[in-house]
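Following: one structure in structure tokens, then a few remarks.
A single protein chain has been removed from this complex, and every other one stays in its place.
Order of writing sets the chain letters: A, B and C. Residues in each chain are counted from 1.
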Amino acid sequence: MATVRDGMPHFDLYQPDSVEDALALLDRLGRGAHMDDGTDGPLRAWVLAGGLDCLERFKDRIRRPSAVVDLARVGALRGVRREGDETVIGPMTTLAEVARHPDIRERFGLLAEAAAQVASPQIRNQGTLGGNLSQDARCWYYRGGWPCYRAGGNICYAAAPGAMNREHAVFGARRCVAVSPSDTAPALVALEARLVIRNAARTRMVAAEDYFLGPETDITRLTVLEPDDLLVEIRIPPTWAGTRFHFEKVRDRPVWDFALASIAAAMRQTGDRIDQARLVLGSVAARPWRLPQVEAALAGRPREEAADAADLAVRGAVPLAHNGYKVTLARNLARRAILGQPPGAPSLAMGASGLMGAPDPSPARQTGKEAS
Amino acid sequence: MCDHDAAMSRPAGMTRRQFIRSVIATGVVSFSVPLLPARGGAAARTAPGTVERLVTLTVNGMRRRVDVLPNETLAQTLRGKLGLTGVKVGCDRAECGACTVLVDDVPVYSCSTLTHSVLGKAILTVEGLASPGGELHPLQQGVLDEQGFQCGYCAPGFLMTALGYLKTNPDPTRQQLAHGVSGNLCRCQDYDKILTGLLRGAEYMRRG
Amino acid sequence: MPTDAALFTPNLTGRDYTTPDLRAKLTGAARYAEDFRAEGMLACRLLTSPMPHARVARLDTRAAQGMPGVRAILTADELPPPADSVADSGATIKASPWAEPALSMEPLHQGAPVLAVAAVDDATAVAAIEAIEIEFAPLPFVTDPLDSLRPGGPDARTGGNVWLPPARAGEQAAVGRLKWTDEDFRAAGPGRLPMGKAAAEWSYGDVEAGFRQSALVLDESFVTPNVSHQALETRSTLAWWENGKLFLAAGTQSTIQTVPAIARWLNMDPKDIVFLSEYTGGGFGGKITASVSVIIPALLSRKANAPVMLRVTREEEQYIGRARPSLAGRMKAGFSPEGRLLALDLFVVQDNGPYEQQHDAAIAGRMGSLLYQPQAMRWRGVPVLTNTPVRGAQTAPGGLQVSAFMGPLLAKAARRLNLDPLDVCRINAPAGRAPVGPPRPDGTLNAATSAFVREALDKGAQAFRWGERRARPADAGTVRRGIGVATGCFVAGTVGFDGLFVITPEGRLRIHCGVGNLGTESFSDVQRVLADAMDVPWEACEILWGNTARHLPWSCISGGSQTIHSMSRAALAAALDARRKLVGIAAATLGGVPEDYDVGGGRVFRRGDGRGLSLGEAARRAIELGGAYDGHECPDDVHGMTRTAVAALAGQGLVAVARDAFPRDGQSYSYVAAFAEVELDTETGMYRITDFHAEADAGRVVHPRAFGGQMVGRSMLGIGHATTQKWFYDTRYGLPVAKRFHQTRPPTILSMPERFTWGAVGIPDPQTPVGARGIGEPPTGAACAAVLCALAHAMGDDAFIRAPVMADAVLAAMEPENGKNRANRPRGLSANV
Partner (left out) sequence: MNFVTWGVSPWGQPVILHAAWHLLWYALIAGVAFVLAHAAWVLLRPSPAPGPGSVGASGTADALPRRIVRHSLPARLFHWVMAAAMLVLLGTAFLPKAGLPFDWVGAHVWAGAVLLAAIAFHVVHALCCMDFRAIWPTPGDLGELRGIIDPPQFAKVADGPVRRPGKYPLGNKLYHLALVAVGLTLAATGLALLVRVPTPFLPHAPHSLFDDAGWGAVYALHGLAGLSLVALVIIHVYFALRPEKRPITLSMLTGDMDRDYYLAHHDPERWRVDASPPPITQ
């Protein structure tokens, strides 16, 4: 049986235009159909939002759903609105819209900054907030089609001695050492957002922190979504609106690359004394990694002297062969979040992100006389 | 509207149906799927409620009737069925930007967009920039005057992304425009002259 | 050697213009190979090996053959044996048994094509491949050269693990077995490259005496990464047959030179091959003459009797799209108190990939001897075969690597000797007819045609304000700045190719050019020299390129930065031939002797009274006179393919054809001096290049914008090697885990240095009438080394021994000596870790 890693398999495409239709479809299609030989049927239905996380896996022929439910036409899932003092974001809102939206920039700049640093402009134009939160792990073994635990196999290749685990987890690993690559997830966990999930039977709401699963709970998925579930709302309470935010994403290239490590922090102060803080690391564990011990150590202390609390950030870290630097990064990012330093020299970037300008690079002029 | 159930995300009882679904969710099945013979090409049966194959696309201002498979990407449709080979596929994985087209004036990677997802929208490719008479779009003229590209394979993508960005910011600084087109990769890597050319084009566009 | 003034007066040469191919590139009209469509075209997809080294144990294609829509399946046994080739010097080069095959039943790396399927559409071809029953028997494999050299280490090929030099002169190199001893490995110690038995070596001067006289001797090891070419256009190819003639559209760097290559691969007569390649989406050395995979659609098309388009995916391009071999270098260098390099002992291990011998290690030695002018030098090289993707020359093969080896070493020596790194670069810079190794059999050294590197260093230092930056106090805080200066050089010109153009009866110049259009624009820039030599406006010139049916002359391969040098000489030679014919025609028509006449202003006229003929009239007379004038006779010193082209053009006007026979004493090299400043955040390990300047010594600049394009584009290629690009391999399975752009990380527009300026010394090279030398390759080494030097200045001299330097390397290096992450420094000399 030869392996081919390019060419999107056929699937039936459904384009419901309401949440109810979508849920009915998922319920009808979502269930596994038992094949005659006793194995479970092919993956039946797949929800398509921006398509940046799933289309490439169909083209790689690693995921072959027989039906795809495209949410592009479900208007109700898109847009940002205010309900009372909560800001409610539709999961189909594109990352570009989130990064530009005045209400979000003004009250929840943390989320706007995180969305602005995702991948590339085109991906931010197509990619959705719900998709960014619910995307799968980007471990290059798992996404390369290796039969690891997360793919239903019986080994984690990245955790083996001598394996290539430069971009893997240093916290909370259980057999699988992949990380949650989402940039917006740590921001929403820091903002104590809550996510509303619906299926044909009922609706439930989970705290952003509980939306994500570690490998200890279920090694094959990063979120609590079941095949017939739909993320329908992202609700951000006013708790952290307008407090002091710090978002920083460390990566090799300033565009496209996933974070090596990132931090999203919200801090409420009176004067220079910290009342309450929420610090959440990204891309260091299979889910956004909150730092409760650091938050506790910060409460009530003046900011300038509280930097040493960052050393608590590395408690429980288990570095592998090639990602020990993430432990250093976790401490340094926590320290910078506490002190509120502006992000330093971003990697090979002309300015950290669209939001923060940097000196204007002069064009490459030919100096000296024109060669006659 | 929705009864906010307890935060507990797992129903207490464990029914057989949920068991089967959880087995699917654990991806075990998805692993044995590659062994299944891939279904044939266009002739596969389509379940009720799936999309229609014969659709109308608005491309470069023209309405085009075209037969689009459900799993067909916009890049495949534009290149393969409408002959618009100015849309280049450099990676087919949303990593290079050579396939960028405008969908309702917004730059997107056409290799990572299903054609059916953008049916009602106005699609603009590089072939749609010059006037029917062959007169270059000001952006193209600016780049031509600055000898902006080398091998040219990334040129269409850069032009479309820049056009989309300039609609949001007609008079950008050099660095802002660099961010605007940072989703396009060039392997000849004279990014500097590309920026100079695009800025000159932006200037021509502002002059109208 | 007549000064260039007599041959041509630079008027268009040196001025910017719009190249004839740019408009089509901006409107989408330009058709690259995958944009072609042909009636009844079949889609071809490859079945590639999932293993690093295997033999096909069982193959059953019946199920696939029977699928509706599958037209043909091509397997390795159906490939014709590649024919021997005849070098320009006439020597026969036997087809190497170790050469890369288009298909193979013993694939030597993951992704190596095993068979190909042609079907009505892509989906059917994919379904057919998945229906093929195939079993691979795994064979021993190795992905790290040092592992293969260990005693008892695995060999990449059943026949051996190292390319050994020919046993006797005149014979060809062969693959053999070479193992080092445990003692060799132990003697090296941690972080140092072991130096066992070498496959090849040369030396000049007394190296040991040099070390004894040295005030400072450094012993450094460094590893450069494997970097895939990653041209944005993959090597998709369309092929179809008409009446026994093969038509083939593919990307290439050298249009005309690809025809004999295809003829050799298919064992065919070059006359039966028409090759189309008007536009190529980048090459960088990966498409020197396309690649052997082009014969797959050719053979399938003949078998299925229909046009076949082979679509090569980005992942497949990562396997068969060529990559620069990683070099692990050990440099022992002795310096005088003033920083002069008295002795250099350079040992290089090359990750050769599984096929033809790559010459990066050998060229690294040669460029090292030219660039740093060691008074005594010894070079040893070991090209080790590995089961990793095909390698190929990539912009400045070996040149980039030796700059990366030696740049930081010179900067470290400067700091140890308390000197200005600029001065150490300067004191060791080649000047004038600089000697360059390897020594000839008689022990003497070759010489460069010219070198103005000191001028480039001085001019660059002034533009970059090197002194001012150096005087700045060191940074104390978490953000550190570092500055670096380094030089780079490479071959920049060859000789002996043909120029061909026709003066049409309408008086226009129709220039036939066999050079490939891979983006450097040199195919068009060289013709500016011709227009100047003929004193005609550029609008009167029309260039025919990219299609061998348009009768193209024999031109150089567009690689090794040689086109501007070689083809401007050929263009000039053709122009002189035209001038001779014009004055001859004028004399024959208007009386007198040719010497009374001159050519200029679009006319041939008698000096004195100015009576003459327009070019159009002269062309019409040429047709009437026939013979050599209108191409019915052709000089016998031109290449066979040029002679074929001239024969086809006979009678169409005044046919000017000539081989570049201008003398040249020495080898043509070009040089670049690069300066870089980085700003590095020690807390996150992230850094950016704030200022960068590249100053070139490449003789006369023919087309400033294109020249600048190479200075910026090729510097960025070098910067990519220093900052983000590399491979990652799981050594247990011998499989790459970094296959996508966001994993191999080619530089983006935001990786540009913020202030990037370039300059050119612009002193014409005395050994070529046009004075221009190539510029494509020298900037890569200079830029890579300058950035590495700046990083070493910011982080400390022993911070890293491998490129690229990414955030994890910076953080690990910045970790305090006793820091618990210290162990995490990516030590070892494997490039793919």
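Criterion: a residue touches a chain if its C-beta (ideal position, glycine included) is under 8 Å from a C-beta of that chain, and two chains touch if they have at least 3 such contacts.
This one's a predicted model, so the numbers in the text were calculated from it and none came from an experiment.
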| item | value |
| --- | --- |
| Candidate in contact with the missing chain, chosen from A:R28, A:R174 or A:R244 | A:R174 |
| Residue of A:Y14, A:F58 or A:W146 touching the missing chain in the full complex | A:W146 |
| Omitted-chain contact residue, chosen from C:L7, C:L26 or C:M51 | C:M51 |
| Missing-partner contacts on chain C, residue numbers | 50-51, 54, 135-136, 138, 730, 732-733, 735 |
| Touching residues (missing chain, whole complex) on chain A | 1-3, 37-40, 145-147, 151-157, 159-161, 174-175, 213, 216-218 |
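The rule is short, and it goes like this: only the chains that are shown with their structure count from here on.
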| item | value |
| --- | --- |
| Overall pattern in which the protein chains touch one another (line/ring/star/complete/other) | complete |
| Centroid comparison with chain C (C-alpha atoms), farthest chain | A |
| Whole-Å gap between the CA centroids of chain A and chain B | 22 |
| Residue list for chain C, restricted to those that touch at least two other chains | 123, 126, 130, 313, 708, 712, 740-742, 747-750, 752, 756 |
| Sequence positions of chain A contacting 2 or more other chains | 1, 3, 6, 10, 61, 254-256, 350, 358-359, 361, 364 |
| Chain C - residues contacting chain A, complex | 10, 14, 45, 47, 50, 122-123, 126, 129-130, 132-134, 313, 315-316, 459, 463, 478-479, 679-681, 683-689, 693, 700-701, 704, 708, 711-712, 723-724, 728-732, 737-743, 745, 747-760, 762, 806-808, 811-812, 815, 819-821, 823-824, 826, 833 |
| Partner chain A, residues of chain B touching it in the complex | 2-7, 9, 17, 20-36, 38-42, 44, 46-47, 49-51, 69-71, 73, 92-95, 97, 100, 106-109, 112-114, 116-118, 161, 165, 173-176, 178-183, 192-193, 195-196 |
| Residues of chain B touching chain C in the complex | 37-38, 40-42, 79, 83-93, 95-96, 98, 125-127, 129-130, 136, 140, 143-156, 159, 178-179, 181-182, 184-195 |
